[in-house]
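All protein chains but one are shown in place.
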Amino acid sequence: MATTPISVTVDQIFILLRDWLTHFLPETLRPFANVVLGVVAIACVFPGLFALTTVFERKGLGRMQNRLGPNRVGPFGFFQPIADGIKSLTKEDIVPLNADAVVHFLAPLLLVVAVFMGFAVLPVGRNMVLVDMDAGLLFFFAMGASTELSIFMAGWSSRNKYSILGAMRAIAQMISYEVPLLLSSVTVVMITGSLSLTRIVEAQNQYTGIFPHWYVFTPWGLASFLMFAIAATAETNRTPFDLPEGESELVAGYFTEYSGFKFALFFLGEYLGMFSIAGLGATLFWGGWSAPLSILNFVPSWIWFFSKDMAAIFVFIWMRGTLPRLRQDQLMNFAWKFVLPFTLLNLMVTALWRFMEGGWLRWVVCSVILAGAYVLMGRTAMHRKHFGPRSYRYAE
Amino acid sequence: MTGSASPLAAYLLVAALLFAIGLAGALTRRNAILVLIGIELMLNAANLNFIAFWRYGPHPEALTGMMFAIFSIAVAAAEAAVGLGLVIAIYRHARTTDLDQMNRMKG
Amino acid sequence: METWLAAYELRAGGSIRRIALLGEGIVKGMLETAKNFAGSFVSEERLTTVEYPEQRIPTAENARVFPFLVYDGPEWQAGLRCVACQICEKECPPKCIYIEKSKDKKPDYVGKMQIYPARFDIDVSVCMSCQICVEVCPFEAIKMNTEFELATDDRFGGLLLDKEKLAQSNEYYHKIHPTEASEVDARLAEEKAKVEAKAKAAAEAAAAKAAAAAAAPKPDAPAAGGD
Partner (left out) sequence: MSVVFYALAALTVAGGLGAVLLKNTVHAALAVAVAFAGLALLFLSLDAQFAGFAQILVYVGAVAILVVFAILLTRASETPAGGVFSSSWLAGLAIAAGVFAVLGWAVLGSAQALPLSAVAPSATVHDIGVALVGRYVLPLEIVALLLTAATIGAVIVALHEKERTR
């Protein structure tokens, strides 16, 4: 399927641009300049997407609640992020008196740095990855894990009951959902045989007829994608799991005592976390930058990555517009008593999938096992007190 | 300082220094949790040695040093979990994490 | 075994329905918001937003914000119905009305000479729009306004409305509270008619008495004064 030169040049437009920019420099400086340009690209594109997402989120939520979103600032309200940005920059940055100033100051920085590092290994387009690491997936999760430390630093250093409560809830939630997050992505590693994200995308970039070999179209892939999506929503503290910053009871959770630019940094960190985990989900299960149909290969690869990323962001917003917030015990029970066991079962099914020879038999066996387990565990779980339908005791 | 000899000596020195710091922490601190932190530091210093020897060792393709370090990380994490579980249990019972006061077994 | 496996959902009608799948409720909820989201682009009337300064919801008829003084006729000073009886000042719970009686009198809508308020202030920052002053006012002189855009930059003077700012014409009263205004006007007209009828009767009685007195100038006691 030789793609026509025009589409190849458009596909590789950013690489050609970068090479053209760096060829002015002497030979020795060139690799360094490549990296710097890559970093500058990431540092501009994703915060820009963050600004757009804040508008999409508020307008989307509005539309779901039968009302218009913000439409005052700029056409259809698209200058709203600039207004929010200026507002958060000009707001006074209040640090509580007995707060621990150093740790208080470092927390948002560590969060944003850790989240930005995660983008280094995401393959944004065909050979458009900043650092093609052999253990790329492990690096991504290592960076994800260090955000918890920054959340603790934020919560503890504000010396405020609400923020310490919010931080404790956030960390407990993130750690208990990090285990299924890792295990559900291990299934992809088992099948691809490599931790490098570019290899994972190449493995999915083949087509039979016009349909791609994306992992989400296999029984184990769909199951691990579902668990990955649940765990990803919990990792980024998004809606069904946004207890740590539950406005109703915890004021703003661990960033209660932050204002002005540091508050905006926390938001940037949260949204970038959403982008990177959505990007990883797209890379692992939805074929990263590969086109959904082989006939669509002329479209540049980076368009597919960003459209899948934005689709995932829309699902995040959609869930935020719909689902109520889970209680802390429901959330933890759900993690340890449903998501984790199902992910472990999925690991075994993936092993089974790998060592059965191809054909319809392995499809049937794996699908039956997974569907049966889901229905059985779901119904027993729903029946039990922890997260079954709520039972009310009315005062007689 | 050891330009002529292999850089391995520098890594070994750093590892020895870290080990000594960890040992000092374990021996001098009063709070049980910080003693555990000292022990973690000592374990990590040992890991650094393993990886340094693996890197500059005669045949690194055998991966022995690195495997040892990986297994040691796993075991040390388990040890930290159990150690802190013990400290919390002791605190819940004796309401203190001060090592000097934990002399109940002294007979 | 049966109850152990099945989970039940108590539906509004009391009928029990078995929940088959764990994610069923979530999927139903998501489809609902998806319908809203898609629908909002298709049919405009789903959107309930009223973009305030440009579009406005017509104020409800019996809405009330702060009181105002009604006056009849063209000139507000002369036509004020208020006779400074100070009942509203005494009845006002937060005590935000301040009245000073005038030394002279002026004719009211019936022509009877009444005192009028030399000074009538309402501190709008204190008034709680309870409408008690309207209920106790025997002369239908004070009613509740529906004007709510009262932002001022002066916290003290700006919110102390004097007689001149409070006075509004009866036509304005008809505009904001049409039914109530027409009832009040009917009542006033009826009273006016009654007073005039009584005056006319008194005039006739006086005329008849004068005629009788003229016809028989005997020295009986003069008729009892008026009504």
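By letter and in written order, the chains are A, B and C; residue numbering begins at 1 in each of them.
The criterion applied here is as follows: a contact is a pair of C-beta atoms (placed from the backbone, for glycine too) under 8 Å apart; a residue touches a chain by one contact, two chains touch by 3 or more.
Just so it is clear, the structure is predicted and the values come from calculations on it, not from any experiment.
Undergrad: Considering the complete complex, which visible chains touch the unshown chain?
TA: Result for the missing chain's touching partners among shown chains: A, B.
Undergrad: Looking beyond the chains shown, say which of A:S7, A:S146 or A:Q328 touches the absent one.
TA: Touches the omitted chain: A:S146.
Undergrad: When the complex is taken as a whole, what residues of chain A touch the one chain not shown?
TA: The list for chain A reads 103, 133-135, 138-139, 141-146, 148-149, 152-153, 156, 164, 168, 171, 175, 178, 193-196.
Undergrad: Could I get the residues of chain B that touch the absent chain, sorted low to high?
TA: 2-3, 5-14, 16-31, 33-34, 36-38, 40-41, 44, 47-48, 51-52, 54-58, 60-61, 63, 66-67, 69-71, 73-82, 84-89, 91-92, 97-100
Throughout what follows, only the chains that are shown with their structure count from here on.
Undergrad: Looking at which chains touch, is this a line, ring, star, complete or other?
TA: Topology of the interface graph: other, matching no listed pattern.
Undergrad: Comparing chain centres built from Cα atoms against the global Cα centre, which chain wins on proximity?
TA: Going by the distance between chain centres and the overall C-alpha centre, it is A.
Undergrad: Please indicate which chain is farthest from chain A, where distance is taken between mean Cα coordinates of the chains.
TA: That would be chain C.
Undergrad: Roughly how far is chain A from chain B, centre to centre by C-alpha average, rounded to an integer in Å?
TA: For chain A versus chain B, the centre distance works out to 34 Å.
Undergrad: I'd like to verify one number: the distance from the centre of chain A to the centre of chain C, where each centre is the average of its C-alpha atoms, in whole angstrom.
TA: Each chain reduced to its C-alpha mean, chain A and chain C end up 58 Å apart.
Undergrad: Centroid from C-alpha atoms only, then distance chain B to chain C, rounded to Å. What do you get?
TA: 81
Undergrad: State the interface residues of chain C toward chain A in the complex, per the touch definition above.
TA: Within the complex, chain C contacts chain A at residues 3-10, 19-23, 26, 29-30, 32-34, 36-37, 40-41, 46-49, 51.
Undergrad: Could you list, by residue number, the parts of chain A that touch chain C in their complex?
TA: It comes out as residues 60, 63-68, 318-319, 321-323, 338, 374-375, 377-383, 388-389.
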